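Here the complex is missing one protein chain, while the rest keep their positions.
Right after this comes chain A.
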Amino acid sequence: MSNITLELKNISKSFGGVKALKNIDLKVKDGEVLAIVGENGAGKSTLMKIIAGALQPNEGSILYKGETVTFNTPLEAMNKGISIVYQEPNIFGDMSVLENLFIGSEMIDKSGTIDWDKMYKEAIEALKLVKLSEEIISKRMNELSIGTQQLVLIARGIFKKCKILILDEPTSILSHAETETLFSIIEDLREKGVSILYISHRLKEIIEISDNIVVLRDGQITENLKPEEASEDRIITAMSGREVNMDTYRDRDLSEAPILIDVKGLSSLKYFEDVSFNIKRGQILGMYGLVGSGRSEVARTIFGDLKKDNGDIYFEGQKIDIRSPKEAVSKKIFYVPEDRGVQGLFGLHSVQYNMSASFIDIFCNKLSVIDKNKEENTIENNIDKYSIKTNNMKSKITSLSGGSQQKVLFCRWLLEEPKLLILDEPTRGIDVKTKAEIHNYIMDLAANGVSVLLISSDLPEVLMLSDVVVTMRQGKITGCINREDLSEELVLKLSVGLND
């Protein structure tokens, strides 16, 4: 029973100078359910991807069934019996359940064509494992609920001689009944000797089903608990305790400051509901929540990029109805989006084109002809002012480092003076030095009376800069904490739904 299936020795992984994992040692036994917890960015997903072959460690070794192994692709790991099911179901919606079960591993008969009969028989067996009826075999994936899709993917992961199953936040999208089913599946698997690595933010569940709980923080294992000795509070304490540099924060007297924006009962039924908060002039409001809690969607709704279903927004005391980003910008509400590559950058073009994209019209005469000198001087000044590392403004944006790219996007929205600046993950994936610089710029702006809505998964960042922190969970606001009462533990607690 207590044979060790998998052993990680001294695993480290860096991304461009940032250490995501440091010297991880971990043992997984046969039939063990091992829970892995940690806040956003603690390194959970990186660790799982390394085990599943989607990433390769920089240092350290992996022993699987007593042998040192290196997996170059997830397929290699899967063929050896290590399967991973990601949080967002990775499905082919227009194909049938049967086809999805066998994607990439279709069975072929002697003539070289697909052996549907054999696959059908095996599929019935596979679905039995996850307690789904065979009636759904021919249905298209899109016709199923997300929870059922997730179960199909789990079936795909386990039906082939699976030894280790990795579940990345499986229950965050499952209904209560589906969660129960999942737990009984896990129970079955455990009896068969399958080891399960289970990432989740639902601490109650974890204590309920796991044999062991590993807590990660800043890429290191900080605690290894038995469920008997673990309480939700104890886990939270182990998750928190990251170093927070408070030097950047500047005390400002905001008691007299008027409220700039007052959001009341804002809902966008698909993403979030009944969101209320207000931001004073010159105040920084940090919004913290786990990925998928609806933070970005709130921002995009205020910016007019998503439609609201309910609720009101008051801006400078007046009720406003923003229906497009353009209308938001005319009110001086600016938004620096979350995903640099997809939502921000114009990859084919220069630093200059990227920086002036939002306000190109301010460089134009009445006939909307661009005044080249005016544009280039402004860009040049900003490159100096924000010390953006680039050969010149004509360099392609993609030739810059991630940090410099982020600065360019930041500058794009400072060509005009904002009243409310919404920053969505302003420092994700950038180097420490640039991060500190951006933190300083944010502080400068606030000191000059700009209100900032700071959305971030980086808890130290939120704690360092915010005057007020709002926590979100599953589309709802779960707490609002003033700076005096701010603590890492409190924010974490509220963001995972523990409010006592």
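What we mean here is this: contacts are C-beta pairs under 8 Å (C-beta built on N, C-alpha and C of every residue); 3 or more make two chains touch, one makes a residue touch a chain; residues count from 1.
Simple rule for what comes next: contacts and distances are computed from a predicted model.
Per the UniProt record, the chain missing from the shown structure is "ABC transporter permease", taken from the list "Small ribosomal subunit protein uS19", "ABC transporter permease", "PTS system D-fructose-specific IIA component (F1P-forming), Frc family" or "FtsW/RodA/SpoVE family cell cycle protein".
When you scan A:Y335, A:Y386 or A:F410 for touch with the missing chain, the hit is A:Y335. Per the touch definition above, the residue from A:P170, A:G344, A:G403 or A:P418 contacting the chain not shown is A:G344. In the complete complex, the hidden chain is touched by one of A:I370, A:C480 or A:L498, namely A:I370. When the omitted chain is restored, the residue from A:R217, A:R412, A:H439 or A:K493 that touches it is A:R412. In the full complex, chain A touches the omitted chain through residues 303, 305, 324-326, 328-329, 335, 337, 342-349, 353, 356-358, 360-361, 363-364, 367-370, 372, 412.
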